[in-house]
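One chain of protein is taken out of this complex; the other chains stay put.
By written order: A, B and C. Residues from 1 in each chain.
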Amino acid sequence: MTTDLEELAVRLREFVRSRDWEQFHTPKNLAMALSGEAGELLAEFQWLTPAESQNLDSPTLARVRAELGDVTLYLIRLADVLGVDLVEAAHAKLDENARRYDPERYRGSARKAPPLPS
Amino acid sequence: MTTDLEELAVRLREFVRSRDWEQFHTPKNLAMALSGEAGELLAEFQWLTPAESQNLDSPTLARVRAELGDVTLYLIRLADVLGVDLVEAAHAKLDENARRYDPERYRGSARKAPPLPS
Amino acid sequence: MTTDLEELAVRLREFVRSRDWEQFHTPKNLAMALSGEAGELLAEFQWLTPAESQNLDSPTLARVRAELGDVTLYLIRLADVLGVDLVEAAHAKLDENARRYDPERYRGSARKAPPLPS
Partner (left out) sequence: MTTDLEELAVRLREFVRSRDWEQFHTPKNLAMALSGEAGELLAEFQWLTPAESQNLDSPTLARVRAELGDVTLYLIRLADVLGVDLVEAAHAKLDENARRYDPERYRGSARKAPPLPS
């Protein structure tokens, strides 16, 4: 894991340990928390047009930034508990997508296939 | 953003640009994709006991790792499009949580307050 | 609960009982499954424009209908396990929203407040 992500993972470990919260941080529970926070992020955008979502006003951007922080914390914590390197996992998935979605064939098309799919 | 995250953000920019997919990558759509991938990650854990989620078999761990890769990619892409530094946003949120959840008062308790809450 | 919903709840009880799956259907697990299915529904719309989402092609509508079926099944099952009447809960929430969002004050505005919010 990168230095910055590792630093966050270490800080989280200490945060959790000092409150005796390891008992709550099973992978199952952390996956729930991550998904819940992703839902809060989603809610910030639900009534905006696509164009409005590209020009957030200042209070909305501040809330979105805080939700992105929450998602990042739970993602790092879940990966740490599972022993997964997020940067390696992301590169591996992007390698796979690069093979799967030929640039010429999928140019400008989200119909044939979703970008960056699962 | 950290060097490793910045490298992923740059790689994603090129991946998207070479397929002419910028048109699909509005913050609204990316927040949807992130939440959808978090849902796929969640589904891997839904029938497992908490203890089972701490001892994943090898095929499940491989799928979980791939889903973590997807979530990471969309999170980085969304932050990049919005101009948000994920590492800074995560530290800011953890600072806030450290102030909000006194270690003594919240020791061992997820009832009084959820760990790492929104 | 309405006759049709009650009929589905009873059919689900028998489906689950005959497979000895009650052990998996805790409220926690069912809430995860419901959220995961909502994420699959979300994924069907993520790259569509708002206008496209109003004019689904036939294969997409068939997939969306199947996902709506999944969400409905888990919602009914979760409510049944918890002993909650969904129709009463929905009316109670709509009563609350009707009081909270004055028609004149909130006319045409999702900015001041989200429609049907939590």
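The rule we apply is simple: a residue touches a chain if its C-beta (ideal position, glycine included) is under 8 Å from a C-beta of that chain, and two chains touch if they have at least 3 such contacts.
What you see is a predicted model; the values in this text were computed from it and never measured.
S.K.: Residue-wise, where is chain B in contact with the chain that is not depicted?
M.R.: Touch set of chain B with respect to the missing chain: 32, 35, 39, 42-43, 46-47, 49-50, 110-111, 114-115.
S.K.: If you put the missing chain back, which residues of chain C would it touch?
M.R.: 1-5, 8, 11-12, 15-16, 18-21, 23-29, 31-42, 44-45, 48-51, 53-54, 56, 61, 64-79, 81-82, 84, 86-87, 89-94, 97-98, 101, 103, 106-108, 110, 114-116, 118
S.K.: Which residues does chain A use to touch the chain missing from this display?
M.R.: Interface with the chain not displayed, on the chain A side: 24, 29, 32-33, 35-40, 42-43, 45-47.
The working rule: only the chains that are shown with their structure count from here on.
S.K.: If you average the Cα atoms of chain B and of chain C to get two centres, how far apart are those centres in Å?
M.R.: Roughly 24 Å separates the two chain centres.
S.K.: For chain C, give me the residues that contact two or more of the other chains.
M.R.: Residues 32, 35, 39, 42-43, 46-47 of chain C each touch two or more of the other chains.
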